[in-house]
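All protein chains but one are shown in place.
Moving on to subunit A:
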Amino acid sequence: MTGRTQDFRLPKGGVIDRSRSIRFRFNGQWMGGYSGDTLASALLANGVHLVGRSMKYHRPRGIMAAGAEDPGALVQRGLHDEPARTDPDWRATQTALVDGLEVATIGAWPSLERDMGAAMGLASRVMGAGFYYKIMHGSRWMWEHVQEPLIRRAAGFGDCPDEPDPDVYDHRHVHCEVLVVGAGPAGLAAAVAAARSGARVILAEQDERFGGNLLGRRRAIDGQDGVDWAAAMEARLRASPDVRLLPRTTVVGYYDTNYLVALERVTDHLGLGPAAPGRPRQRLWHIRAKRVVLATGAHERPLVFGDNDRPGIMLAGAAQTYLRRWAVLPGRDVVLFTNNDRAYEAALDLHAAGATVRAIVDSREAPGAAMPAAARAAGIRVMTGCVVGGTSGTRRVTGASIMKRSTHGRAVPYALDALPCDLLLVSGGLSPVVHLFSQSGGKLRYDPDRVAFVPDRSAQALGNAGACNGTFDLAGCLSEGAAAGAEAVRLAGFDPGAARTSFAVDEPDASAVAPLWWARPAEGHEHAWGQPFVDFQNDTTAHDIRQAVREGFESVEHVKRYTLTGFGTDQGKTANINAIGILAEALGRPIPEVGTTTFRPPYTPVTFAAMAGRDRGEYLDPARLTAIHDRHVALGAMFEDVGQWKRPWYYPRPGETMHQAVARECRAAREAVGVLDASTLGKIDIQGPDAAEFLNRVYTNAWSKLEIGRVRYGVMCREDGMVFDDGTTARIDDTRYLMTTTTGNAAAVLDHLEDYLQTEWPDLRVRLTSVTEQWATVSIAGPKAGILMGRLASGQDLSPAAFPFMTWRPAIVAGLHARVFRISFTGELQYEINVPWHQGGALWDAVMCAGVGLGITPYGTETMHVLRAEKGFIIVGQETDGTQTPLDLGMDWIVSKKKPDFIGQRSLTRPDTARADRKQLVGLLPKNKRLVFPEGSQIVETGASRRPPPVPMLGFVTSAYWSPALDSGFALALVAGGRGRIGDTVAVALPSGEQAAVICDPVMLDREGARRDGHAA
């Protein structure tokens, strides 16, 4: 086993457990680390800086940061060991090191060291701003066959697993009084101030360890070491009732009314696979908080200069964190390039750890006092008014070219000095992590003193504390955090007690900073010193931003999209503010006028598996099953989804196609008897003295005279006069009715009725109850349905003569108390037998049993559709799309002319609804009888009346089937002025060519209606 040793691990120090060694593989090579390492700290301990290749130019990239903001150190985890669990785009800086971890570089081909795509780096001039937009507007053929495949191969960002994810992901919903986001010094102080007040407190921290920057800096609080202080605060919180600590939990989204979503990596840090059986891999928390305290810290900005992307170029604060938290020396030969005092401490820390600090290059002529003095006292050369103009090296930085700044602020185009280095620290100042604040609707303000956007006006019940509020000094973070925690508790209605807001911290003043958005070389030399990268993940350079401005872009949102700044998995955490600064300079406008782009959730990427949680596969959507469902399954039914219902679609016999099965079922219903599970129809029980009046107002026809025991068909419109639903309603007794609705529309109809009852006519004494799942319905239809009914209800005369069409009666059916309705959606003699839901299965069995010898045949929704279409009966949602009046559907007979008012009545005489050339429901018979037109087919004129292209559309096919009874394909259609065109030939436009069809009456079978009383032809 070849491997690397941890040559860059310091002999002591760090918040790591040296008693627990860990072995891991990076690109197939074994390396060692310790418990407490991240992948990034372990790689650096082994001297590995080159981790990935950039997306567009495939330039070598290293580890720039130590947290969520790192743009380039993305790896694929478990590609070979756990292919079903592998994840692309893991941030090395946030991946806990675990024994056996297998990670690989993404986006490099054929290997990290020898990347083919790096040749594309030569093409960077050609692939500038708007590259993707421009080639997509070029030749379509070139795009599809040449460019897109090439770009996809080159720009690949990891491999997705091909198999279903075998792990469990959970969701959890919680309420709390105070949610504190971030457990750095400010967040810890806030949580401690909020704890023990009786309020429920949640503290969420993305890191596995609490303490934030205290883990990476040498600080003492009240005389206690910062790391120990954080541990003490954590212990105190752990012992507090009503406090929930959530380490490894990133709050990714801040939504309305203090609704926040957080991703907890529950077992990711234990390794992939069976490391933690019985526990979810990740958990998505849905948190509703009375008050939120944001203590999300700040990100250090890189600086923009020539070839500022080489491995070994690192944020100053990150290097400090690697040094102190993980006892890793990220380099031995150090140059620091800064525009602020705060970064000096990194150089001092590295110097103290034994590294050679060649120089501190400060872009300011006049830095602050304390930090430069400390550096000089340590013997470090401080070069003021200078910048790093360019760098050397290929897979690792080897040197930095130092240039003097001219009075115009641009770099004088020759090197003052060339310093060798293997670690170039950069710091462009701090950017508060305002992402969640901005997501919450809060407004930002540009603070020129801090050179940062800071929170201004809040839109929700929240407070900001610490670095995310622009308060960068430790004492300020602690006191602001404690105050915010106490305030949150108080505003949530609890007593925080006496909050402590003063902490003893010894920290030099390091607040001085001056903006440097781009160490821009002098005129004419801008390209001489390499690429000045702004967005390291998308390879956007300062040149790209200036080019976008030259091409006319001004809005920050447009420039972002044109140059792809801030689009990657890092969402531009290190890039956006620099881009805004460069844009502002290019436009010659102050930064507040340019503004920021929108911060959108998620803060860091969330897997789809976590979003789905357990709602996968059969749990994606609740399935509603009828009481007869298991009978359908036993009969081998194919099912279709109607709303959430599973309805039998057809019942194929062995070897039968769908076409054959449906034809057989149709023939059975027309020639013998078919049986349908109609339980899913919506059913609403309507009670009250004003029920009839209510029906009068919601249906288009009249209901006052409906006698007890009778049933009527009704059509319901919305106020715009368009058909909304249809169905039958039966009068049960004096003040009680039973309404049926279409299956998919039941909930909407109930809402619609409640709306009018509660808001427009509260004086009506009517109550509505959904009884859809109280009644199971078995419908039998066909010429032999009467015989079957006689067998089922022996001793009761339910023959068509004694039991008229459109009536209902109570009966004992197969020994069950039933309501039997004589209605017909097939045109055949039909009985709908309703029994209490739990007896549905028993009724179905009895019907099947009694039907033996009669040719009884179960049929599904497809046959139901054919049978009803042959009779010209509409299905709401099939023949209608919300733009058909009852008159369009040929239902003049059901629209009352006498009623003073019903919902939608007034709209039926609006000029548009009264037009003669509206599309009207007709039947359509293809000249070629074998044809079944696809639903939605367009209908146009044929022959001489055909206009030249663009040919006007006459209408379209709404339903089309094969009819065994007609021995022909047939269709229902909506055709302009169709009812006046019966007998006309039109053309149906199909992809294969036009087909002729004849317009006919929508009722194609048994126009005289003899069949519905059992008199089959």
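Keep this in mind: a residue touches a chain if its C-beta (ideal position, glycine included) is under 8 Å from a C-beta of that chain, and two chains touch if they have at least 3 such contacts; residues count from 1.
Convention: contacts and distances are computed from a predicted model.
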Checklist entry - Which of "Polar amino acid ABC transporter permease protein", "Sarcosine oxidase subunit alpha/sarcosine oxidase subunit delta", "Ferrous iron transport protein A" or "Acyl-CoA dehydrogenase family protein" is the UniProt protein name of the chain not shown? => result "Sarcosine oxidase subunit alpha/sarcosine oxidase subunit delta"
Checklist entry - Quick one: which of A:502, A:598 or A:758 touches the chain that's been left out? => result A:758
Item to check | Absent-chain contact - pick from A:157, A:259, A:713 or A:805 | outcome: A:259
Checklist entry - Which residue among A:495, A:719, A:917 or A:994 touches the omitted chain? => result A:719
Checklist entry - Residues on subunit A that touch the omitted chain in the whole complex? => result 255-259, 288, 441, 459-460, 719-720, 747, 750-751, 754-755, 758-760, 762, 900-901, 905-907, 909-911
